[in-house]
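For this view, one protein chain was removed and the others were kept in their places.
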Amino acid sequence: MSEKRFIDAIRDGLREEMAADAAVFLIGQDIGVNGGVFRVTDGLLEKFEAGRIIDSPLAESGMVGVAIGAAMNGMRPVVEIQFADFIFPAFNQVVSEAARMYYRTNGDFTVPMVIRAPYGGGARGGLYHSQSVEAYFAHVPGLKVVVPSNPHDAKGLLKSAIRDDNPVLFFEHKLAYNTVRGEISDGDYTVPIGEAVVSREGQHISLISYGLSVHHCLEAAETLSAEGISCEVVDLRTVRPLDTVTILESVKKTGRVCIVHEDNLTGGVGAEVAAIIAKDGFEFLDAPVQRVAAPDVPSFPYNPGLEDVLLPGPTDIVRAAKELAAY
Amino acid sequence: MSEKRFIDAIRDGLREEMAADAAVFLIGQDIGVNGGVFRVTDGLLEKFEAGRIIDSPLAESGMVGVAIGAAMNGMRPVVEIQFADFIFPAFNQVVSEAARMYYRTNGDFTVPMVIRAPYGGGARGGLYHSQSVEAYFAHVPGLKVVVPSNPHDAKGLLKSAIRDDNPVLFFEHKLAYNTVRGEISDGDYTVPIGEAVVSREGQHISLISYGLSVHHCLEAAETLSAEGISCEVVDLRTVRPLDTVTILESVKKTGRVCIVHEDNLTGGVGAEVAAIIAKDGFEFLDAPVQRVAAPDVPSFPYNPGLEDVLLPGPTDIVRAAKELAAY
Amino acid sequence: MPINSRLNESGLDQKDAQSIYRYMLLARSISEKSWLLTRQGRVLFSMPCDGQEAADVASAYALDTVTDFIVPYARSLGAMLVKGMTTQEVMLNMFGKAADPNSGGRQMPMHWGHKQLGIISMGSSVGTTIPRASGVALASKLRGQNAVTMVYFGEGSASEGDFHEGLGFAGVHRLPVVFFCNNNGWATSVPVSLQNAEPQVAKRAQGYGFPGVTVDGSDPLAIYQAVKAAVHRARSGGGPTLVEANTIRMMPHSSSDDHLRYRTQEDLENERKLDPIPLFRDFLITTGILDETSDQELQEFVDLEVEEAIELADAAPSAAAETAFNGVYAP
Partner (left out) sequence: MPINSRLNESGLDQKDAQSIYRYMLLARSISEKSWLLTRQGRVLFSMPCDGQEAADVASAYALDTVTDFIVPYARSLGAMLVKGMTTQEVMLNMFGKAADPNSGGRQMPMHWGHKQLGIISMGSSVGTTIPRASGVALASKLRGQNAVTMVYFGEGSASEGDFHEGLGFAGVHRLPVVFFCNNNGWATSVPVSLQNAEPQVAKRAQGYGFPGVTVDGSDPLAIYQAVKAAVHRARSGGGPTLVEANTIRMMPHSSSDDHLRYRTQEDLENERKLDPIPLFRDFLITTGILDETSDQELQEFVDLEVEEAIELADAAPSAAAETAFNGVYAP
């Protein structure tokens, strides 16, 4: 075990998988000499043969299309989209092509491709460098969508994603890169895609979340415990497929649920989690299903005051949890 | 009042709005001489001056980008995407640009644009001519999303959409064009965006739906009434913004809900409706919230047997409703 | 140029010419019969390739049909046959049956894909194939394999942004890929004049730093020669080429289309003069490579092959309905 930053865990994961499998290569904007705008790929260029790290032209659809083609011809590309916000030009390639290649060819072709992208607000990036985009992809059969919250999971899930024969979207909160640290297993390990984990045990309320918001939940749980409210924090880790077993077990235990994400409320991943609970967890429920999320505004404005008022955080979770506890 | 086909109602709406406002123009593939692949614009070319109906190159992103630009310079474009499935190349223009223009310019610019597209399965169109895509857009602040079920609403909502200063997505089920008929008001009328309607009153179960699926609900309600189960059918008509008042009123009345759509289950519009009910309708609920939707498969395969087994229909609704009634 | 030396110059021998002719006849026969099947309601959809058989067949003939890759589009039937898809397989595809190697009936007819044959699967969203082809070629290059990838598309689809992004990337990395554009002058009902102000797609190549050539789409020898050179260039590290064939579309866009809504009979009849099949037949007969009798026999043989395939495909089982739920994710 050793302590690592989130960013280093991801870089280690990339380096180890590239070293282990010659089919793995990276493609993205500014990922070569420059090491990526967040420096995730810093130092990798020197370590590998030419062609293993490709600085792409400014053309997201082409980049993903190229990766799909390479994946269909035996490679395992890892694409970096500079900001999650800029995945939309490639939406058609991801949703119409990568996601359904296996199904449409009746199992003949696979697309073992990973798309990594930094997401999330709080970095004063304005409307186009702050978005959460996981909900769009969590709706798509054929895709897997991973949003890790800590270095250990990030590395283990990234390795699983690269070894997976399906296209996987892998979202990394940009604030996590340098601020989130954690213990990480030694050696080669993986974390399975599709399994949630209980990050903190609790009795009264289930806080269900993923990505950076898990830390807000843990913080809120700490605050609430001082007031005698015991929260269980479920870290989904994967938002497609959802681990319904772990979700429902927690609901069964607590009977009260608050789902938390940084994405906009309406049609976010929280909606699906709430719908699952409203059906299969109905008998366990002692209170309305709460959601804490960004309001329905197009991402976060640039001006810090305007951004901060929209960013969901521990205070909002505490408020919602108290409402639940009082119900 | 007169009886019209769904397709004629839409064509009338287009023609009347074009005649009434010189700023309205149409752009799409094959919509000119050919009248559109579904013939929605049939006969319009001769009626209007050159330039009012533009046959676009095969370039959806460009087409929508052009429409946005024209809308920002005083026009009210109506874009036809040939099949809803082909809106994905334009996803970035719709989601990053049109949806947030008003917000990002602090109210300086509006984008009064309508995007029409035929959606839905059952026409043996295979994986790329059968999709429901409304959920992707229902997640986007700044967009309005309309899915009418009958000729009267289609015409009235289309007129509202064209006169709206926000970008509106308008989805028309391709099976409805020639098979769904209905009475339609005379003269110039509109139907407001954002208001659901109760298509059939009932006591025991609320069937909440939109688009062609409303007809499946009505059929199921008829079947169920023979067995003493009284269903209320709520036609959402608009899936963003959702009419939560009408939804909750119906749930309050019945206490049992089944949401129905043709789109895939996970992350569909039904998830958001269920989440709203699980929160604000929790006290009214007497049973788990059910959803009837297409399974999580990438759209509908071409082979009729493979398609039919996936298409949700009246039988599925009857089954779900009986489960609810028995709960 | 004397007719015989045209053959010599193209690099093809008499056997090749016969083989190309046979594939062209086969593609035409399948296309025509598929059309009839849609009129009879036995098949639900077809996209005829009538008029572009020379382009498809002769271009694919310039590939190493075992190791090279094809990224097709819906009208690439001729190329599919050259690449090794059997008439039987094509007909299983037309009928959407379980044994269809392209998709087991999941995709619409003529949505090709066959991993073992090196045919990279296509969906319906046009243009997406183009960067994919660059990616297939990139993979070959990264592994040091000298396979060439050829991608087919229509001039209408070349308006999509993916065309631009796919060609741009291939240029930068000098990828072993040939971009083959069938310019038939129509994107469904939209004439080329409303698609692009420059009607020849090949003119765009210089913007990507590699050559573009336009050839007569009714002349299999010219097509073969142009593509052979492009394939050689690609295989020897010279990078991509954009080859454009000016072809004709003798039939409606698809079985759902009625081209008389936007084309005149006269226009269609004029175009028929460029039908590559009688033109090539005349050439082969004039040069003594073919005689009337063997042509007659060949046509009958081909028709028989297609008829048999139709009957077998029609009788073949569809995939069991429950299988529609399967195979969303690879294990």
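Quick notes on this one:
When the chains are written out, they are named A, B and C in that same order, and each has its own residue count from 1.
Going forward, a residue touches a chain if its C-beta (ideal position, glycine included) is under 8 Å from a C-beta of that chain, and two chains touch if they have at least 3 such contacts.
Small disclaimer: the values here were computed from a predicted structure and weren't measured.
The shown chains contacted by the absent chain are A, B, C, with contact judged over the whole complex. From the options A:59, A:193, A:221 or A:247, the residue with contact to the chain not on display is A:59. Of the candidate positions C:163, C:186, C:262 or C:283, contact with the hidden chain is made by C:163.
Only one residue in the set A:29, A:132 or A:149 touches the chain that does not appear here, and it is A:29.
Contact residues of chain B toward the unshown chain are 25, 51-52, 54, 56-57, 59, 61-75, 77, 89, 92-93, 96-97, 100-110, 141-142, 144, 165-166. The missing chain lies against chain A, touching residues 29-30, 32-35, 37, 55-62, 85-86, 88-89, 124-129, 295-298, 301-310. Touching residues on chain C toward the chain that is not drawn are 159-165, 168, 171-172, 174, 193-198, 201, 203-204, 206-210, 239.
Please note the rule applied: only the chains that are shown with their structure count from here on.
With every chain reduced to the mean of its CA atoms, the largest distance from chain B is reached by C. With each centre defined as the average position of its C-alpha atoms, the distance from chain A to chain B rounds to 30 Å.
Contact of a single residue of chain C with at least two other chains is seen at positions 103, 106-107, 111, 123, 125, 161-162, 328.
The set of chain B residues that touch two or more partner chains comprises 61, 85, 88-89, 127-128, 296-298.
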